[in-house]
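Working notes, beginning with the structure itself.
One protein chain is absent from this view; the other protein chains keep their places.
Moving on, here comes subunit A:
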Amino acid sequence: MNVRLYIWQRGTAALMAPLVLIHLAVMFYATRQGLTAHDILGRTRGSIAWAMFYGTFVVAAAIHASIGIRNILVEWLPVRDRAAAFLSSGLGILLILLGARAVFAVVFA
C-alpha cells in the first residue's frame, strides 16, 4: 500500500457508501411494491441515469476490491508487490467486465 493506492481505495469507498444506500433503498422499494422483474426492466431499460448509477458503482467496486485484494495477497501469500499488482489488476478487469455485462443487461438489452 502506498499513498496513491490509499487515496483510490478511500476515495472509492466514500463514493460507494451513498450508492450502496441508494441501491438498498431501491431494493427495499421494489420488494415492498411487489415489482416484478418485468416492471423493473421496464424502468431501467434505456435509462441513462441507471446506467450511470450502476456503471459508476461497478468501476468504483472494481478499483476498491482490487486494491484490497492486492494488500491481502502481499500480506498473506509469499508474493511481492509486482506479482500482487499484476494479479489484482487482473481481478479488477474481470470485475469491470462482469459488472459491465450486468449493467448492459438491465439497461440496453
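In this section, a contact is a pair of C-beta atoms (placed from the backbone, for glycine too) under 8 Å apart; a residue touches a chain by one contact, two chains touch by 3 or more; residues count from 1.
Simple rule for what comes next: contacts and distances are computed from a predicted model.
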Checklist line | Options "Osmoprotectant transport system permease protein", "Succinate dehydrogenase iron-sulfur subunit", "NAD(P)H-dependent oxidoreductase subunit E" or "Probable Ni/Fe-hydrogenase B-type cytochrome subunit": UniProt name of the undisplayed chain | finding: "Succinate dehydrogenase iron-sulfur subunit"
Margin query: Using the touch definition from the top, which of A:7, A:27, A:52 or A:98 touches the missing chain?
Written below: A:7
Item checked: Those residues of subunit A which, in the complete complex, touch the missing chain -> 1-7, 71, 74-76, 81
